[in-house]
Structure formats: structure tokens, C-alpha cells
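Reviewing the structure listed below.
Only a single protein chain was left out; the remaining protein chains are all shown in position.
Read from first to last, the chains carry the letters A and B; within each, the first residue is number 1.
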Amino acid sequence: MPYDRLDKDIAMMKAAGINVVRIGESTWGTMEPREGEFDFSHLDRVLDAMHKAGIRVIIGTPTYAIPAWMAKRYPDVLATTAAGQNKYGTRQNMDITNPDFRRLAERMIRAMLAHVSDHPAIIGYQVDNETKHYNTSGKQVQQGFVNYLKEKFSSLDAMNDAYGLNYWSNRINSWEEFPEVHESVYTSPVTSINGSVTAAFAAYQRSLVTEYLAWQADIVNEYKKTGQFVTQNFDLDWRGYSYGIQSSVDHFEAAQAMDIAGVDIYHPGQNQLTGAEIALGGDLSRSMKNGQNYFVIETQAQGFPQWTPYPGQLTLQALSHVASGANMVAYWHWASTHNAIETYWKGLLSQDYAENPTYLEAKQIGNKLASLGDNITSLDKQNDVAILFSNEALTAFNEFSFGWGAQQKYNDVLRPFYDSLYRANIETDFLDPSNFADKAENYKLIIIPALYSADDNVLNAIADYVENGGHIVTTFKTGFTDENVKVRHSTQPGGLSEVLGVTYSQFVHPERASLKTEMMNQETADEPLKWWMELVTAQQADVLATYSHPVWKDYAAVTRNQFGKGSATYVATMPTDAQIDAILSSAAATAGLTRSENRFPVVEKNAVNQKGKALRFLFNYSENTVSATISGIEGKELLSGEAIANQKTLSLAPWGVAIIEVTN
Amino acid sequence: MPYDRLDKDIAMMKAAGINVVRIGESTWGTMEPREGEFDFSHLDRVLDAMHKAGIRVIIGTPTYAIPAWMAKRYPDVLATTAAGQNKYGTRQNMDITNPDFRRLAERMIRAMLAHVSDHPAIIGYQVDNETKHYNTSGKQVQQGFVNYLKEKFSSLDAMNDAYGLNYWSNRINSWEEFPEVHESVYTSPVTSINGSVTAAFAAYQRSLVTEYLAWQADIVNEYKKTGQFVTQNFDLDWRGYSYGIQSSVDHFEAAQAMDIAGVDIYHPGQNQLTGAEIALGGDLSRSMKNGQNYFVIETQAQGFPQWTPYPGQLTLQALSHVASGANMVAYWHWASTHNAIETYWKGLLSQDYAENPTYLEAKQIGNKLASLGDNITSLDKQNDVAILFSNEALTAFNEFSFGWGAQQKYNDVLRPFYDSLYRANIETDFLDPSNFADKAENYKLIIIPALYSADDNVLNAIADYVENGGHIVTTFKTGFTDENVKVRHSTQPGGLSEVLGVTYSQFVHPERASLKTEMMNQETADEPLKWWMELVTAQQADVLATYSHPVWKDYAAVTRNQFGKGSATYVATMPTDAQIDAILSSAAATAGLTRSENRFPVVEKNAVNQKGKALRFLFNYSENTVSATISGIEGKELLSGEAIANQKTLSLAPWGVAIIEVTN
Partner (left out) sequence: MPYDRLDKDIAMMKAAGINVVRIGESTWGTMEPREGEFDFSHLDRVLDAMHKAGIRVIIGTPTYAIPAWMAKRYPDVLATTAAGQNKYGTRQNMDITNPDFRRLAERMIRAMLAHVSDHPAIIGYQVDNETKHYNTSGKQVQQGFVNYLKEKFSSLDAMNDAYGLNYWSNRINSWEEFPEVHESVYTSPVTSINGSVTAAFAAYQRSLVTEYLAWQADIVNEYKKTGQFVTQNFDLDWRGYSYGIQSSVDHFEAAQAMDIAGVDIYHPGQNQLTGAEIALGGDLSRSMKNGQNYFVIETQAQGFPQWTPYPGQLTLQALSHVASGANMVAYWHWASTHNAIETYWKGLLSQDYAENPTYLEAKQIGNKLASLGDNITSLDKQNDVAILFSNEALTAFNEFSFGWGAQQKYNDVLRPFYDSLYRANIETDFLDPSNFADKAENYKLIIIPALYSADDNVLNAIADYVENGGHIVTTFKTGFTDENVKVRHSTQPGGLSEVLGVTYSQFVHPERASLKTEMMNQETADEPLKWWMELVTAQQADVLATYSHPVWKDYAAVTRNQFGKGSATYVATMPTDAQIDAILSSAAATAGLTRSENRFPVVEKNAVNQKGKALRFLFNYSENTVSATISGIEGKELLSGEAIANQKTLSLAPWGVAIIEVTN
């Protein structure tokens, strides 16, 4: 702070209806200025002031940024990666398995909690922040990985076979000679050319995150009072904003140690704002804890210059989070910093700490939320559609993508399918292999993009789901390799050939290729296919589309097979967005889904509130006034208080929102 | 040399009117073949031969390329940077602070000067060459930086506050734990995420250059005779040619130890030749030493294949240097090397050492210059316009640019403004914060591009200048941060809000944005804005342009404020070249500048010669014959000897030149 202005800040927060703040995170250097010497006076001061103002506090453990003295005294705390040992300076540079780091972190956490845990302002704790493994792969991690493999495999022979290590003389003939490994065959300098081994290493690295977060949560649980929670701020695959599945953390595993899931959601803004990331991040977070509501622990206020919200967008964003099931929407951060790397990642206030248009809109949001109160909190979401994703498939897929040098990643396949559902207002949950068998039956339709690495259990569970009446849409590469990223030697699609009623043994890159089909109009069918084409022959399946191509024209591109009581649709190529829309629309019809009459940019989300009332949220994700279809609905629009009756449409202002409490 | 041809070379030089050569530079390995064993026979031979021929000699100290034995015996002489320790092989690979390097360099310089300094051929000395800090940042430099900070700040708290080090736990609680720093937050591996710290480090690195050059100059001064000079060959920001302000040297500081400023000027050629770099390099060099004439120590003869001059261009270039105030135009180099990295950076002669079209044109130039004699040397330039640049602003700006990953640098902002003045034939000087307060009053109009980091003193001096009747044009980001790259918490534009009569607290990237204004024609106004848009509200200022944008249309883009007796124009966005032309034209009118009637490609430069005669140089920077306006002028064209009288225009051949000695 340029000067003491805590009271002024709190007054401005109160005026904006802000009722929770998060503190503590990344302040280790301030709270333990010298090893073993603690100073919590800043925490005390803020806790007291917030309590006085009626603002509740989430305390974060400060462990994701280490103090300078630690790096100096315990240099091995800095993680070693393929690029060498990290230098001090940035956050998230430590080896989360390092014993000194663990010892010092535990002492810090315990000292802090012992000091503050009785404070009445506290409602919960966040352990660490945006935790990942940061590619730690020094000596100790290498040894840990060998131990992990020893447990995983009954013998060296079993491992050599599973990973195909005879190739290029990579065979391991004694555990002592096991070489250094990194998370990818593309790591430079090259240590492994075996994507099976690197995928196993990546899985091991993810397991370190799960263990580390559970370890912190266990410590905090010793201090936590009744009614308080422990959360973590999970974040997604980052492409300048939250894009898709996080490759470095098994979210469903890691979330088990948390009382409630928390998430970072950053997204494009201004006229690139679509709300898709808000929905995706929310669906994923809700699914981490079995459908439970979640916290948006960080999202953008002003953010980057390209995000500075247009009038109305901040409100639209906040209510979109709520409609997805968020029970908190927290901005990162209150006010912009005056120095350092995030100077241009702006909070609600600019560096002048004065009112500005974004803050003023936040004030309006605070007032709206206060007035709506329990009508829109702890919403219950019940969806008919799920997406099955897999961190194992992601890692394995990304090793090979569509060929050496190809830039497309697993999320580039998943997102277009997710986004197509989003545009069609088909709300979704997420499943991963850890809970698929248990939960699949809750869904009418499950989308399974590129499940490139999967064990027999999950493939069998998919088969059972279809046989029992479920419907799936799955794509190229699904089932291609087993849990060890070993290509299945059975007929492809591996493990699902019978369910899908198709076979293939060759594939090409699309060139001069589009679709020949009656599922969509000609113009859409003629759009060039992307990235991958399997040369599929239908055995039992119906061919919904073939390739339009001078040579490959006799092969199937999209098929659907009746299998047991259900159906299995196979998409053997990467279609364009419009082609996906048509394919998923057909699959939705086959699955008997009830469909919304609205399409993007009108976004519709449905939920039931704590009072048992059905809510329909309608969002206008465009800069034009649009008309949302609401035929058949009666009730009340909560923001305006106006009655909805006998009307087919509702006008939504640019970036506007309506919340209809449905009474019929 | 492939064979002994010194006499032949000298004869060809003489024929071309060459009367000065520069020798010695980078020949350490030849002059000290073994440690402590000196051999100056080559120097002697060349000095004698030149003297005999009446050609004067500048001797360079040979220190910018170390001999192989030094790297072998004193490996720490090779600088350590973030990328590790340099290897032997290239030039400029040494740590200019290394004690062994200093000791050996001093012995070498003293031995050479003791040997040659009585030679009558010598007219002056060059210390080192194109000196920079080469990112030296090894242990000793790190310790030096900590000492520098200790002196700069009264306490650790003061430093932590100034640099905002609490953020991400970067707080320094004892000097011993101060971590390794490099010149940018983008240095890989990352050592600092704090642009305030890295800017301070960069300033410290620049101070090493100043100290090093002064140290060499002090040594040489001990040997220098009356009438001899010490110079340095300063070079500019390099983008395949001399582009803008040098980031690694404080030119105005470093030039203080020199008797005369020298400069490298390389520039695009053939049909990309505009002369802008010749003007910029000249204006900057002239400004280094208070308007004094300067040396063009290196410029291209043939140069690269893309530079090989069209007929006439070599003459055009030479006279352009002279018209900017150069008292020497030296080609690098005489003849092309037969080996090594600069084989294709060709001199006046190709590797066959025979006459060629470029040499033949140089002969003509030599004859012309000889015939013009003192009429065009030691020209006096008096300009009404200056540009205020700042190395501190440059460093700080470049850390953040327009966002993570943005490629635009400080010079990308400065150059379009400079170039606009150049196209309009508004000749300029340069100021930096070290002399702004003293010199500003000499100018009617001062352009201040992106003064992103500045202390209160310089901002106050700007305010005083305007208040006292000066006129400024400044841009977005000026005043945003203080001398520690800490964002000002006052209302933006920081420190100048009142002078400019505007405020802002938000900014965006332009998308679908252009200008709405009457300052220029519609087509120009409609050109899309670039890189940055501050959402400015005029308080007292007149709004000269607003944004043409669906959302941001109520904010000001260009404003002008009467403040005291002067005016302050604010450009809140990066305009296109044509838009800048209109804005600067308006500012020039407001400042009451006398304007040339010629526009680029006719370039006009004015000066007064030693005899007190006004000279007007007219250059045709195009491949077409053009007509220059000369209404109102009488006198003589010096190259042709023809009288200029009662004529409105003068025809200039493609790439042609006229020099009018004005008599009215």
C-alpha cells in the first residue's frame, strides 16, 4: 500500500457488498521475515478490521511463494527440472517433495493457525494456491518414481513389456540403471523417447500434488473449527485464460481432501466474451465434489487491458457463475499492485484506489446479490449429459498429438465438443475414469472425446453403459492405447470395436477432405475436416457420414451403432464446429434429450434453488439486444420483479441477464 | 591481407580523397601475442605509411576483443550472464568489471600509447568500441549491485516499499539474502518477477559502461597531446540497422568523458533508403555533447547485399551526414575481409581489392568534399524542437510493453514520432532527464514519447516548461510510474494530470477502434489505432479527438490543455503514421513553428557554416526526379555553382542533392 488506507478500503468494500476476503496467500516473507521468527501483526490487523466491518475472511496458507532466506539457506528447496535448478524470484519454484520445504511449511502453517484460528472472522482456509507439481524432477523425485514403478509392476520384465522398452535398446535390466525421466518425450534435453514411461512419470508427478494438498489439508484440519471449511484454488489449462482440463493435477483425486472445491476462472473479455469458460470451469468444479456447490476463488475484475469489461459484462459474468452453481464469486484482486509482474493484471480498483466504472458496476452487483439472497445460492443442478475426460488420456494424447510437431492438444479436441453443447444450451457434468462406472447411469448421453489411453475397466464400463441403454458419442483415438499407453493389438477402436460396430487399421491426415452426409446442410458438410481421419469400415454400425475425398471416399467418417439398449456414435475425424453441432444434435435426439429452444448468444441455465423453486437464467452474450424464447414458462423475473406470463419471448439488453423463477 | 599491398591501398585511398583512417581496434591478439609480450610493428608500419601519404590516423584501444591466451589463463574474464559463462571466440564477451581484464587492458593501453603517442600521424584516440555491458551479471556484478542498492536506499524497508517486494514473498529481510538478478523479468531462467528491481539492475549495468569508458579515457588522456581528441564509437538500438535509443548505455552520461561524440550509423539501403536513421543518429550524437559537431565513425560503404548502394546514394548519404553536423564520415571498412563472420559486410572495396562502382562513387564524393572545404564543416545547427527520451523509461517500458508477450518496445513508440518530424522537415535535438531542466527553454516544442518511468523532478520541470510558455506533445504511459517503476498512486497521467488537464484510470487494447476528430481527413482518422488506448476524461483540456468505437466512444483520444503560457497535448493511444503527422502538425502550429514547404521524399536540412553563411541542404530520397520548393531563397547551389534566384522550385535528380548557400 502506498499509504495506510485499510479503513478506506473496507468502507469501499462494504459499499460494494463484498462480504468475504481472502488473505495470507504468498506472504510468507512477511510473516516469517527470518527463519523461525514469526510476525502475524498484519494478519491480526486485517482480521480485526474485517471482523469489525462484518466481512468474513478465508485464510490462505502462504506456501506457494517461499521467502528469500529459505532459498539462500536451503538451496535444494528450489525444484530441479529438465531445465536445471530453479532460481529464486518467482512463485511456485519449489520442490513440493523437499523435506526442508515440508518441515518449514508445516512449522509456518502451524504457527499461523495457532495464532489466528480462534479469530471469529475466519470462515475457512485455503491450502496453498493453484498448486501443481511445477515439473519437479530432481534426484529425489526420480528415486520416488522408481519406487512407484517397483510397486506398480511385479517384475522388470512386466515393466519392459508394458512399456515396450526393448525398442531402441531402452530395456531396463536392473532398477539401479533406471535413467532420468521427464514429463514428456519433447522435454529438452531428451531423456526418454518412450511416451509410456513419460506418461507414467507425469501420473507420478500428479500424485505428488494430490499427496501434498492432502498433507496440508490434514494439518489445517487439526485447527479448523466446526462450520469452517478447507478449500484449494484449482486452476485450469492456461492459454492466456482458463481453457480446459489441467494437465498437472488429478482434480477429482486432489479435491477429495477438500471440504469444498474452489477454482480460478479467467476468460476472454470485451467482444470475445462468450461465457464458455465460466460454464466449463463451473461444471468441472461442481463435478469434483459430486455436484456440490463450489467457490469461484479468483476471477477477473478489470484484469488485463483486453479484459477491461464493457458496461454490463461484470454483472453478466457474476450471475453466470451463480447459475452454474457457484456459492462465491471472488475477484482477484481488490486493488492493483504498484510494482512487479502483475501490475497490469488489475483488480477492482486501479492503482489510484479510487472509484472507477468497474468498481461501480461491482457495487451494483453486490446490491443485486444482496437483494436476491438465498433465492440464488446453493443451487441444485441436475444434468442429463456428461463429458468423460481423463488425465491419463490427456497426457498420452499430448505426447503424440496428430504427429511430430503437431500443436493440437487433448483440450483442442475436448473444447469444441464442450463448446458445441454450450452453444446448444445443453448443460453438462464431468466424469473421469475414477467415477465413471458409478455415475454413468445418471446420464442420458455421455460425450467421450479422444480417450486415447484407458484401461479395460473403463472401456468395459462404457460398454456396459451403452448396453444398458446409455448413449455415447466418442471420437477417433479412443481406446487406441491401454493404461500404459501401449497400442492395443486388438482390432481398433481398441476395446470398443464391438460396441461401436466399426473397425479400422489405417489413418491419414485430412487433405482435400470433407463430409458426405445427410446430417447437415451441404455447405457445412463441405467444410474441410481437421487434423485426423481414420479409415473406418462399418461392421454393424450405420454409416451417418462418409468422407468426401478423391481416394478415401469409401470409408466411414461418422457412424452410429445400436448396442444393447443404447447407441454408440463414432466420430472418426475432427469435424468443424458447425459439423460437431449437427453430429451432437443428432446424438441428443437419439438420446431423447429435452432441448432448449434458445441457442447462443442466448445462454440458458437451469437450476433449483434452496426453496425448491426452479430457476431459469437467461444470458445475452452479445452486444446486440436479443430475444430469448420462453414459451411455456410462467413466473417472475427476479431482477426486475416483473411477471412472466403468456409471452413467447423476453428481450435481453446487450450483455443482459434475466432470472426467471418458474411457477408452472 | 592476402598479400602486401599497403602502398596500393594508400594510393587508392588518396585517389578517393580519404584523409583519415582508424586503426588498432580489436587487434589485441596481434599486438600482445603472448601475455606481456608486445609487438607494435604493424602499427608503426601503417602510421609511417599514412603519415608519408598525409593521411591522419585515429588509434583505437584494442580492448573490445580479447586474445585467446587471456581466456585460457584468466577464464573469469569471460562474462557470466543469465545464460551462463560466455565462451571464447566472439568479441564483447568479457566482463568489463573483471579485475584481471582491467589490469591487462590498462597495461596493453599504456604499452601501446607509450609506443605510438609521439607519432605525428595521430589526430586522436578511440577508447574501446561500441561498448556496452554485454549483460555481465556474474557474482561480482551481483555484489556490486547490492552495494549500489545499499547506497541508494536508507534502509531495507525503504527498498522493500519502493520496489513492492512484499508481493509474492519477495521481501528482503537481510542484505545477505538478496537474490541473483538479471536485466529483465523475461530473462530465462527467471530470477526476478519485479520490473522495479530489474530496472534498477539495468541502470546499474549502464553505470558500469559509463565508469568503464571514463576509466579508459582517463588513461588515454595521460598520453594525449594538445589538439588530439578522445572519442568513442557509440551505437544505437540494433534491428539489423541503427534503429533508436541504445538500451545498454546512458549516452549522455557516457559521452561526458569524451572530447567529441562518435557514432555508428547503419541504415536500410536501395529503395528502403529514407535517411531517417542518418538524421536520428546525427541528432542524437550532436545532442550528446551540447550541440557540438560529431564523427560518423562507421557507416556503410557496400555493406550487406541489401545495402549495396544504387548509383548516387553514397553521395546522398555522405552529404546527409554533413548536413546533420557530422565533421567526419568514415566507412566501415576500407576493404572486405576474406574470412569470418563479417565476410558479407563489405567495405569500400570487395575482396578483390579492385575498383568497383561503390569505390568509384566514393572517389567523386572525396573530390566534392575537398572542393567544398570549410564551407560545409563544423556546421552550426539551431533547432526549435526537441525530443525528450529516457533510458529509465525505455527499460521500464520494455519490461511491460503493452502486455505479456507484446513485442513493441520503447523505440517503437519513439521512432514513429521522430519519423513524422523527419518527414515534415522539422529538425530536432534530443534531451534526456539529465539536461532537460537546463535546456528545455531553448525549444518551442518538445515531444515526450512514453516517459513511463520518471522522477518528480523531471515531471515538475516539464510542468514548469509548459507553464512558462513551452509546448509539449506527450503520449500514453507518460508519468505512469516513478523512478523506481512503482505505479504512481496519484491520478494518472501521474504527475502531469493537471498540466495535461485530463485523467484516466483504465486502459484497453484497441480493437475496432479509430479516431473521431476534425484534425485530419476521414480516411486517416479511420485507420485502426495501435497497441494501447487509455480511457481518458478531459477535465480542463480541449478534446481534439475521441475514440470511434462501439463502447469507448465517450473517452478522449487526443487532448490539448492550455497550462500557464504554454500548451500540453496528450496522445492517449498509439496512432498510425498519418495520424501522427496530423497531430504533430497541429502541435507545431500551436507552438508557432516556422515550417518547411517541403515534405519527404524531399528532405531539407538547415545550418550555418563557419563563415556565418546559412546553408540549405535539399535531398531527394526517392528514385524519381522531384521538385523541391525554394521560394523566397536566393544564393548559390554549391555543387553545381549555379545561382539560385527568382525561382520557386529546384529539380532534384533521383537520390540527388543540392546545397544552397543562402544570400538573402
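The rule is simple: contacts are C-beta pairs under 8 Å (C-beta built on N, C-alpha and C of every residue); 3 or more make two chains touch, one makes a residue touch a chain.
This one's a predicted model, so the numbers in the text were calculated from it and none came from an experiment.
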Residue among B:Ile10, B:Ala71 or B:Leu421 touching the omitted chain: B:Ala71
Among B:Gln140, B:Thr337, B:Asn375 or B:Ser585, the residue in touch with the chain that has been omitted: B:Thr337
Residue of B:Ser117, B:Ser207 or B:Ser350 touching the missing chain in the full complex: B:Ser350
Identified contact with the non-displayed chain, of A:Tyr359, A:Phe402, A:Tyr443 or A:Phe563: A:Phe402
Contact partner of the left-out chain, one of A:Arg239, A:His509, A:Lys565 or A:Arg595: A:His509
Of A:Ala114, A:Ile193, A:Ala589 or A:Ala653, the one touching the omitted chain in the full complex: A:Ile193
Interface with the undisplayed chain - residues on chain B: 2-3, 26-30, 33-34, 62, 65-69, 71-72, 83-84, 86-91, 93, 270-271, 302, 304-306, 308, 310-311, 336-344, 350-354, 356-358, 623
Contact set of chain A toward the excluded chain (per top definition): 163-174, 176-181, 185, 189-196, 400, 402-404, 484-492, 505-509, 511-512, 532, 535, 550-551
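Throughout what follows, only the chains that are shown with their structure count from here on.
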Separation of chain A from chain B, taking each centre as the mean of its C-alpha atoms, in whole Å: 49
